[in-house]
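What you see is the complex with one protein chain gone and the rest in place.
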Amino acid sequence: MSGPSTYVPQSGLSRWIDSRLPLPRLVHDTMMTFPTPRNLNVWYTFGGILTFCLGIQILTGIVLAMHYAANADLAFDSVQRMVREVNFGWLIRSIHATGASMFFIAVYIHIFRGLYYGSYKAPREILWILGVIIYILMMATAFFGYVLPWGQMSFWGATVITNLFSSLDQLIPHLGTAITTWLWGDFSVGDATLNRFFSLHYLVPFIIAGVVGLHIWALHVPGNNNPLGIDVKGPQDTVPFHPYYTAKDAFYLSIFVIVFALFVFYAPDFFGNPDNNIPANPSVTPPDIVPEWYLLPFYAMLRSVPQKLLGVLVLFGALGSLVFVPWLDRSKVRSLRFRPMMKQFFWLFVVFCVLLGYVGSQGADAAWKIGGVSIPLVWVARLGTLYYYAFFWVIMPLLKNIETTKPLPDSITQSVLAPAE
Amino acid sequence: MRFLLPLGLALGVALSSAACAAETGDPLPPVDMHWSFEGPFGHYDRAQIQRGFQVYKEVCSACHSLSHVAFHNLSEPGGPSFTDKQMKAIAAGYKLPAGPNDKGETVDDKGNPLTRAGIPADYFPPAFPNEQAARASNGGALPPDLSMIVSAREGGSRYVYSIVTGFHKTPPAGFKVLDGKYYNPYFQGWNISMPPPLSPNQVTYADGTKATVDQEAADVVTFLTWASDPKMEERKHLGFEVMVFLVVLSGLLFLAYRKVWKDAH
Partner (left out) sequence: MATTTTSQPSPEPTRRDFLYVATGAAAAVGGALAAWPFIDQMNPSSAALALASIEADIASVQLGQQVVFTWRGHPLFVRRRTPKEIAESKAVDVNSLPDPDARNANLPDGSPATDANRGFKPEWLVVVGVCTHLGCIPTVSTPQVPQGDYGGWLCHCHGSQYDTAGRIRKGPAPQNLAVPPYSFLTPTRIKVG
C-alpha cells in the first residue's frame, strides 16, 4: 500500500536534509504514516521482534569478538576468560547464546504465522522467498557460530555437518572429498576451519541485515497481509503504523524480552549441551552428537534416510520446498481461518515438526516402547519426513479442489466492527 | 485441531513408557540433593565453599587440575571470598614453573624444573606436566580438569555428588568389574577409573565441621559448582533487578498500547 509520500519537512534544517538525503522522509513514510491493516494480532509482532533479535546478536557478537581468540589452541580458553574475567563478559556471552535460540523461536513463529495466514500468496511471493533466504542464512550463521567455542559439540557437529558434502562422492568420484577438504582447509576440521568460520560468522549477519532490508521493502509494496487474508479496501481498513503498531510492537517486544531475560539470568544453560563445556578432542567422539535444537527437525530427516546422498538431498529438498510454497498452494483463500480442512493439515504439520525435532534430539538407535512393541524412532522420523513433503507437494496443491472454504467477510472494517467468529 | 488431543495423549503414553526401560551399564539417575545455590535466589554458602576448596586442595588436586580458575578469583565476591591476604598466601603456597634463569636454564642441577611462588594473577597449576604423565600415573585414564566439570556433565552438581559418593554400592550378580577399575552405578558403563576419592575425616576442617564422606562430598561439589559458575550470585542478583524493571516497563507499555488503541474503534 505504498502511495506517494506524505512527508512535509517542518523546519529549515529538515528541508535542507530532505533535499540531500531523504532519510527522515523514508522513516516517516515506512515507520510512521505507513497504512497498516487495523486487525493485526500478536502473531504479527514477530517481524519487529526478529529485527530486535538481529540487532542484539550483532551488538553482543561484536563485543564478544573483542575478547575471542579464533585459534584452535586458544578459543576455548578465550571464552572462559571472557565469562570469568571480562566485566559483564558472562552476561554478554549468555545474551548472545540465548539470543540465538530466541531468534529461532521468533523465526519459527513468524514462518508458521506466514503459512497460517497465507502471507506467501500473490502478490507477496518474493517477500516469502526473501524470508526463506533469511532463514537459510540464519541457519548457516548459527552453525558457524556454534563451532567457535571449540567445545566437543562444536568440533564434532562441524565434522558431521561438513561431512554431508562428502556424499557427493557418490555422484562424481572425488568431488565430495575435494569439497570437504576445501571447506576444512585441511584433511579434517581444525584450526583452518575455525578461522574461516569465525570470519563467515561475522560476515553473514550483515548479509542477513541487507536481505532483511529487501524483505521489508518487498513487504511495503503491497503492504501487510492480515489475519482475515482479505485485501485492504480503503483507508478505513488501516491505521498509521505510528503510534498504533509502534505501541503494540513495543509492548509485545517487552514480553518477549521478559522471556529472554528469564533464560539469560535463571536458566542460561537451558538451550546448551553440557558436552560443549569440554574442550574439543579430535580423538574422542561424544556418545551423542546433536546440533542445537533449532536444527533438530532437519537432522532427524537426514538420519531417517539410510542412504547418505539421499539423506542429504532429502534435507536440502525440505528447505528448498519452502521456496515453492507460493505456487504449490493454489487456493484463492489466504487465511486458514476460512479453510477448515487445510487448518487441520497445518496443525498436523506443526505436530510433526515438533516430533521430528524430538526424534532429532534422541540417539540414532532410540525407540519407543508401547505395550510390548518397540518402535524405532527412525520410523517416526520417516513418517514425519513423509508428511513434511506431502504437506507441501501433495496437500497444498490438491486441497484447492477438495475443500470448501468458509465465506470471507466483505472487508476488514466490517469484520472488526461486527466480529463474526 | 480435533485429533490433536488423542494424538497428544498417545504421545504422552509412549514417551513415559519409553523412560522405564534401562539396560546394564546405563547410569542410575543422580541422587536427589538440595543445594543452597539452587533456585532464583540461590547463593553459595561461604563456609561450605571454603571447606570444599580445602577438600579440593588436599584430596582432588593430586590428580585433577583446575586450570581455568585463577588465584585472584578466590578473593572475589560470590565465591570462597577469602581476604586478599589469605588469597595471596594460598597463591604463594603453590609452585609454578619459573622462566629460564640468567644462564638460560629451565632445570636445576638435579634436573628438576625451576619453580617460583604463585601470584594472584596465576591460574591453578596442573597436577601433571602433560596428558601422557597424567595417564601414566592413573592406569591409562586421564583425570579430567575440574574447572567446568559441573557444567560439562548432564545432571551437574547432583551427578558429580552421586559419582563421588556412589562407590559403596555392591555390583549386581554377574556384573564384571574390569581390572584396575571400580564399580560406580552412576557412571556410564558402571566401570570408573577413579578410586573412591573420599573417606571419613580425610580432611580436618578448620571450622570444626564433622568430615563425613557426605559432608566432604557436598562441600567439594559446592566448590566445584562455583568453579564452573563463579558469576552465579551476580547473575541471579542482577536478574532480579532486571525482571522487576522489565515487569514495570511492560506494565507501562501495556497501558500506553491500550490508550493508543482506545480511539481506533
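Going in written order, the chains are labelled A and B, and every chain counts its residues from 1.
Definition applied: contacts are C-beta pairs under 8 Å (C-beta built on N, C-alpha and C of every residue); 3 or more make two chains touch, one makes a residue touch a chain.
Here the structure is a predicted model, which means the values were calculated and not measured.
Asker: Name every shown chain in contact with the chain that has been left out of the document.
Answerer: Spelled out, the missing chain touches these shown chains: A, B.
Asker: Touching the absent chain in the whole complex: find that residue among B:Gly42, B:Pro120 or B:Pro171.
Answerer: B:Pro120
Asker: Just to verify: which one of A:Pro9, A:Gly190, A:Pro222 or A:Pro243 makes contact with the chain not shown?
Answerer: Only one of A:Pro9, A:Gly190, A:Pro222 or A:Pro243 touches the chain omitted from view, namely A:Pro243.
Asker: Of A:Leu40, A:Val63, A:Leu168 or A:Leu228, which residue touches the hidden chain?
Answerer: That would be A:Val63, which touches the missing chain.
Asker: Which residues does chain A use to touch the chain missing from this display?
Answerer: Residues of chain A in touch with the missing chain: 33, 35, 59, 63, 66-67, 81, 84-89, 91-92, 235, 239-240, 242-243, 250.
Asker: Can you list where chain B touches the absent chain?
Answerer: Residue positions of chain B that touch the missing chain: 70, 72-73, 76, 119-121, 245-246, 248-249, 252-253, 255-256, 259, 263-264.
By our rule, only the chains that are shown with their structure count from here on.
Asker: Quick check: in the complex, which residue numbers of chain A touch chain B?
Answerer: That would be residues 38, 77, 80, 83-85, 90-91, 94, 239, 243-244, 247-248, 250-251, 254-255, 257-258, 261-262, 264-266, 268-269, 274-275, 277-278, 287, 343-344, 347-348, 351, 355, 366-371, 375, 416-417 of chain A.
Asker: Give the list of chain B residues in touch with chain A in this complex.
Answerer: 1-4, 7, 11, 13-15, 17-18, 20-21, 40, 68-70, 73, 144, 147-148, 151-154, 156, 188, 228, 230-231, 234-236, 238-239, 242-243, 246-247, 249-250, 253-254, 256-257, 260-261, 264-265
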